[in-house]
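First the structure, which I've put down as structure tokens, then a few questions once you've had a look.
All protein chains but one are shown in place.
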Amino acid sequence: MERKRSLKERLRDWDADAFDLTNEIAGPMHPAPAALPERPKDAEPEDALAAEDFRVLRRAYPILAALLGLMTVVFLLVAVFDLPPFGAAGTPTDNEVALRYVRDGMTETGAVNLVAGVILDYRAFDTLGESHVLFTALVAVLILLLKAEDPAIDDEGTLTLRQDRIVTTAASILVPIIVLFGLYVILNGHLGPGGGFSGGAIIGAGLILYAVAFGFSRLETKLNLGSFRIICLAALWFYSLSKCYSFFCGANGLHTVFSPGTPGRILSAGLILPLNAAVGIVVACTMYGLFSLFQRGKI
Amino acid sequence: MIAFFVNFPLFSIVLCLLCAVLCALLKGKAARIVSLSLCGVVAVLAFCVLVYGLQTGAATEYPMGHYPHPWGNELRFGIAEPLVALVFAVVMLLCLIGGKQQLDVDLEPGKRNLYYVMCDLVLVSLLALAYTNDVFTGYVFIEICTIASCGLLMIRQIGRTTLAATRYMIFSLIGSGLFLLGVILLYGVTGQLLMPSLKAAIAALWEGGQYRTALLSAMTLMTVGLAIKSGLFPFHLWMPDTYAYSTPASAGILSGLVSKGYSFLLIKLVFGVFGTDVFYGSGVSNVLYVFGALGIIVGSISAAREKDVFRMIAFSSAAQIGYLYFGIGLTPALGMLAAIFHLLTHAVTKPLLFLAAGQLGEAAGGRLRHTWRGAAHRNRTAGLMFSLGAFSMIGIPLTMGFVSKYRFALAAFERPTLLVVTLIVLAVSTVLNAMYFMRVIIGIYTPVPERRTRMTLREQRPFAVSSLLLALLNLSAGVAAQPLVLLLERGLSLL
Amino acid sequence: MEYFELLLLGLLVACGAATCLTKNLLSAVVIFMAYSLVMSILWAILRAPDLAVTEAAVGAGISSLLLFLTLKKLRDLRRKAQEDGTEKES
Partner (left out) sequence: MQGFWEQVWNVRIPIAAVLLFAVGFVTLLLHRNLLKKIIGLNIMDTAAYLMLTSFGYIEGRLSPIIQNGNTDPALYGNPLPAGLVLTGIVVSVSVTAVLLALTVRLYARYHSLNLDEIYAMAQKEHGLG
């Protein structure tokens, strides 16, 4: 009597087809069906089915879409007429939530620009998600447009602008001013209008103008894919960790290290200035990266 | 020690964000290890939060920052949220492990780590959607989820997936545009963004009869927006392309988790923002009920007509989403309980089906049903797992699908006026499910004389491990469903 | 002041409709850029200077720039396809 095979062996045998039940079943009862006649072109019937669906859809689509569009317009207009009057003082949005932002905003967050106070201190979790939306978009465009690293492809996409004099002189004057203005908008985010997002976009536009005027070669040594990843890592990690620290302290009632400082001074408003700087860097790199990816498939 | 668990939702969200940014820097293999360990850690953290919720027995509101209720952002977690987060993390882990074989083939060598960046971002948005207590934060993380799941889709660089990604993106953005407009109208009328204060303001307005049309339209817009994004009946046309042509791991994550994240947010909105009496009193739930029923029937019929097995599974997923909204629209008590139970069932079963179908497709060498004849003999484990998943979809006893269908039947009795319609819809869809799934199972088990190489267990170890665990999850919940149902009942009461 | 606001609103709706009705893609993008700038001015009027700066820099600037770049990229691809096409035929 052969020894009882262990479960492991029996499983392996079951899997490795030591015995194949189908042979017994198929064998005696009825001869195995002859191999199915291979259909000449198996793509054809399924294609007809989808094509026929598609044609019906194609004809019905514009009427359906116009109907849906009209319905939403009427539906929304009816809803809008019921809204509180525009510009009035006693509307529901002018409630205790907005009151505290305005009355205590400067003392609690230290930011003179209350909008910066709201997005970077009161409702900071939204903006934490926000800067990661931009990172997601950059990675998605990287997946799509990044070409494989082979030197054979020259910069086929570079602008064939004959580096003419007008653009280069204009750029040599404008780029420093744009980048300076962008830095001003970032660093004064908590004092005047602006902040990380708009300042970063302005600096990004400055970099793009530089790349258009003087070509990518000069920028490539410093701003390539490797340095991008490190910059994004540093800025976003700083952002996430500092915000995690302030959320943790806030939730457990601990006092954070950052003090709002005296409002109006550049180094005030606790964490808002460094956060604006970090967001500004990420936005500038993303904008330049998107431009370079669209332009020539590599950063 | 248990008291410290209250910080774990914040830690899990921030950890995911850190790992997502880190994975962009690492090489493919290291990024995979980081992502898999991240899913594991998030699962453990979610389990701890579940223990904390059970111990305190109440929903805790965790202020994100120094400012309480209507001023700062908040996270809210009772029992249902950590349970759903736990299931999401575990299923994502198993999907990534199970789909390894196809991932190695489909991903370009240079962009492998970018795939895992997208997986981490999908996970963080699912966690945020489960835990958030603020409507605008929900919108921001819906956008992250849209772009990241689109990234998961287009990683397989064949023309068909790029087209599917574009159509998926456009449909999703219509949905989030309507959701955004709903949030704005709600803010305009109540002045609040945090769910608890929104609920109080809406209840007061609903009694006072003020701004009623604006409230109704905001509620409809948000519901329709989320329904479009998770693929309810008239907006399920993007589903077959999206799920059929992507790698099985992505298809599992997209169909099993992403659409469930949106539906769970809708369930949170129904309980936490609109309030059951406003939502069910205003007739919006009947709209969901009708579209859910239509979705079940149309989804099942078009699945039966489909010859390509992957598209068939995608259409059956549209039918299952129809079930979800069918339950939500039925009744606030038992109907919602059946819907959230079905949410977990589908989150566990559908990835199992897609992974097994991926393996069977390779064993059979084709996508069409008739080319799959005898495929189960070439790949035994995949055949077994596929049939188990199919049994759960049909609702054979001992599987989780049976329990969820049973819960739907119970819920039907709670609403006697619609009893007959509900039972007919359930019966018809079960028959249709049985028809098109059994057709495939019979096909893959009919013996085909000619010998093909056989895929043994050792060659596909990652798939075997993950599908076995998914099957165990399914069967264990199917056999011992009562504790899970009680848990969900308590969770819903705390939502 | 209100009439200026009404003028801007009318201009906005006109730009929106014009962008969708023009056949030529380039003019659609140019009109969209004008739409963003008018929106930025309107936000300045609505006492939201942060938004005006951001919309001008990000909405009009980067979005339109990416649209122009895509148009240029599509033209390059079309020209490259024609060159390959002519090579194949000749």
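We just call them A, B and C in the order they show up, numbering each chain from 1.
Quick note on the criterion: a residue touches a chain if its C-beta (ideal position, glycine included) is under 8 Å from a C-beta of that chain, and two chains touch if they have at least 3 such contacts.
Here the structure is a predicted model, which is why all the values come from computation and not from measurement.
Taking the full assembly into account, the omitted chain touches A, B, C. The omitted chain makes contact with just one of the residues B:G53, B:G98, B:G188 or B:G478: B:G188.
Of the candidate positions B:F136, B:F233 or B:F463, contact with the unshown chain belongs to B:F136. When the omitted chain is restored, the residue from B:A3, B:I33 or B:L163 that touches it is B:L163. Remark: the residues of subunit A touching the chain excluded from display are 42-43, 46-47, 50-51, 54, 58, 62, 65-66, 68-69, 72-73, 76-77, 80-81, 83-89, 91, 93-94, 97-99, 101-107, 112-115, 117-119, 123, 126-127, 130, 133-134, 136-137, 140-141, 144-145, 192-193, 195, 197, 263-264, 283, 290, 293-294.
Mapped onto subunit C, the footprint of the missing chain covers residues 5-6, 9, 12-13, 16-17, 19-20, 25, 28-29, 32, 35-36, 39, 42-43, 46-51, 54-55, 58-59, 62-63, 66-67, 69-71, 73-74, 77-78, 81. Counting over the whole complex, subunit B has residues 136, 140, 143, 146-147, 150, 154, 158-160, 162-163, 165-167, 169-170, 173-174, 177, 180-181, 184, 187-188, 193, 245, 308, 366-368 touching the chain that is not drawn.
The definition used in the following text is that only the chains that are shown with their structure count from here on.
Separating the CA-averaged centres of subunit A and subunit B is a span of 22 Å. Once the centre of each chain is set as its mean CA position, subunit B and subunit C turn out to be 37 Å apart. Looking at subunit C, one finds that none of its residues touch two or more other chains. Residues of subunit B in contact with at least two other chains: none. Interface residues of subunit A facing subunit B in the complex, by the touch rule stated above, are 11-12, 14-17, 20, 22-23, 25-26, 32-33, 35-36, 39, 42, 45-46, 49, 57, 75-76, 78-84, 91-98, 100-101, 108, 121-126, 128-130, 132-133, 135-137, 139-140, 142-144, 146, 148-149, 229-230, 232-233, 236-237, 240-241, 243-244, 246-252, 256.
Interface residues of subunit B facing subunit A in the complex, by the touch rule stated above, are 6-7, 10-11, 14, 17-18, 20-22, 24-25, 62-67, 70-73, 108, 110-111, 114-115, 117-118, 121, 124, 128, 134, 136-137, 140-141, 143-144, 147-148, 150-151, 154-155, 162, 181, 185, 187-192, 201, 211-214, 216-218, 220, 237, 305, 307-308, 366, 368, 370-371, 373, 377, 380-381, 446-450, 454, 456-457. On the subunit A side of its complex with subunit C, the touching residues are 113, 115-116, 156-157, 185, 193-195, 197-198, 201-202, 204-205, 208, 287, 290-291, 294-295.
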